[in-house]
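All protein chains of the complex are present and in place, except for one that has been dropped.
Chains: A and B, in written order; residue numbering restarts at 1 for each.
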Amino acid sequence: MGISSESFKGQNFISMKDYNRDALDFLLEKSDEMIPKAEGGSNMLSGKIMASLFFEPSTRTRLSFESSMQRLGGSVTGFAQAGVSSVAKGESLEDTIRTIENYCDIIVIRHPEETSSIKASQVSRVPVINAGAGSWEHPTQALLDLHCIKHAFGVIDGLNIALCGDLLYGRTVHSLIIALTNYDVDVTLVSPPQLRIRDDIKRDVEDKINFIEVEDLKEVVPNIDVLYVTRIQKERFSDPEVYNRFRDVYLVDKELVDAGKENLIVMHPLPRVTEIDEDVDGLPNAWYFKQVRHGVYTRMALLSLLIGC
Amino acid sequence: MGISSESFKGQNFISMKDYNRDALDFLLEKSDEMIPKAEGGSNMLSGKIMASLFFEPSTRTRLSFESSMQRLGGSVTGFAQAGVSSVAKGESLEDTIRTIENYCDIIVIRHPEETSSIKASQVSRVPVINAGAGSWEHPTQALLDLHCIKHAFGVIDGLNIALCGDLLYGRTVHSLIIALTNYDVDVTLVSPPQLRIRDDIKRDVEDKINFIEVEDLKEVVPNIDVLYVTRIQKERFSDPEVYNRFRDVYLVDKELVDAGKENLIVMHPLPRVTEIDEDVDGLPNAWYFKQVRHGVYTRMALLSLLIGC
Partner (left out) sequence: MGISSESFKGQNFISMKDYNRDALDFLLEKSDEMIPKAEGGSNMLSGKIMASLFFEPSTRTRLSFESSMQRLGGSVTGFAQAGVSSVAKGESLEDTIRTIENYCDIIVIRHPEETSSIKASQVSRVPVINAGAGSWEHPTQALLDLHCIKHAFGVIDGLNIALCGDLLYGRTVHSLIIALTNYDVDVTLVSPPQLRIRDDIKRDVEDKINFIEVEDLKEVVPNIDVLYVTRIQKERFSDPEVYNRFRDVYLVDKELVDAGKENLIVMHPLPRVTEIDEDVDGLPNAWYFKQVRHGVYTRMALLSLLIGC
């Protein structure tokens, strides 16, 4: 039996591991259908409520979900930081969810614990979307990344996709590489040795995808179609000298982009700090702000499918 | 002249003392009428705005009001903590209200001062709802508690209702016991001696209701229909030993519930920390998460009656 809207109704969206090629293609197609609705507005989710539970601060993801819900005519409740919630009074996450599910039709949760959205989905009667769970996964970001890549190249199969930066703690790249196992792509993992991809993620993908792990970004640039940059945090290094060296080596500037293919696209989950030089912003290769818009399309698709309207 | 929707239009909802049996029965009936609207949504309050002024953090009450307003098609503005309000600049509560009333059709206020919602209602031209005023009252919680009890037993009259825990500082139980004076019930007040019900509340109710004050929960459990549990805060005790003793004595676990009547219901305004053991959650006696849903029905009724649509 094939994938249809019914396959998603009432379901959670927790990990990229739960989706095969058919499911992802279906979601990308549904996201396309949302493009006119993102401009003109819609009443699809009128009367529906999304609870947006952000235990960690976020501008981008929280506002992207809120905007997506509102573009479909729905309402939003929730909180933007743990301090204003009952967690401060010692309530368990499960109890918070057993409460909030009474106020809404869908729950979107960001939480510092890796198992948070799994726990939430186990007790919730309404669908739960993982909007970032510790260093584990951030699957809606991966979905928007796929949608963006597909719009840039028309297809995903056949591309060489480099994921660069902090592959150890970066939940974004974890979800993305898992998603990419469904496509016929080459993956180039570029990171300092101490920030190589997590063992558990590596085990999950190693039989399903062609990938190489390298340290040097410049040497691989001429061969890649997508350069997916992530931020490296200073705190990850015991020796500041080592941090500084990698920060410089991984600086994406106009010179680096010029050394790549003409159609190379540069992506970033944002916020960027110094990883991408501002002189790249004006190039046609810069796709990191376009990604934001694809986040609205894909989240609109997800919200409407999971709520089931 | 009897109670009708007109009796509530434009009025405040500040203290349970202001409501007699007829008024409460009317509110409970109106809450029943909201049950289908809570599922399907409604446009009753379309174009109306609720200002939600939470000077103290809250997940449950704030989101319950927001969800109730949105289910009726209304919008929500406001703040979730005092720090983002003009109070930080030294503005009086009265001036804040004289400002906010221009932005909304109803004000919902939680504030650490006992007289906050009274003060607010004295200057506001739009209805004010007390959503928790210091240690004084939390009347919308009492309304949802009544609605919950009525749904569990069909009637409220004739029941033996135990209120257990911190009866001195617990605004929830203050409002509930005042509400219960309108019904033919027996009330059992269970608390440590240092947390017995406040003198002013006791004086208000002592001629109107049958109640006993006891320390031992286990001994009364076999006789009660409703066990309403509240959280005891460690800070209330000068001697941590005494705190620990009471925490253990008032632990509601499966064994305790099994010692009660078959139809005993366990309620809690939430958040619970350790007062109710998780092994009670799965029992049919556990009504504390069901209460949350009744909060939406009763607050929908209140919002629509006070705004007058």
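As a working rule, a contact is a pair of C-beta atoms (placed from the backbone, for glycine too) under 8 Å apart; a residue touches a chain by one contact, two chains touch by 3 or more.
This structure is a prediction, so every number in the text was calculated from the model and none was measured.
K.L.:
Just name the one of B:P57, B:G78, B:P192 or B:G295 that touches the chain not displayed here.
P.N.:
Result: among the candidates, B:G78 touches the missing chain.
K.L.:
Check the options A:S67, A:S92, A:S135 or A:N160 and report the residue that touches the missing chain.
P.N.:
A:S67
K.L.:
Which of these, B:L24, B:C104, B:A131 or B:I265, touches the one chain of the complex that we don't see?
P.N.:
Once the missing chain is taken into account, the touching residue is B:C104.
K.L.:
Applying the definition given at the start, please give the residues of chain A touching the unseen chain.
P.N.:
Contact residues on chain A toward the absent chain are 40-42, 54, 57-60, 63-64, 66-67, 70-71, 73, 76, 80-81, 270-273, 289, 292-293, 295-296.
K.L.:
State which residues belonging to chain B touch the missing partner chain.
P.N.:
Given the touch definition above, chain B has residues 46-49, 51, 75, 77-79, 83-91, 95-96, 98-100, 102-104 touching the missing chain.
Here is the rule we go by: only the chains that are shown with their structure count from here on.
K.L.:
Find the geometric centre of each of chain A and chain B from their Cα atoms only, then give the gap between the two centres in Å, rounded to an integer.
P.N.:
Averaging C-alpha atoms per chain gives centres 40 Å apart.
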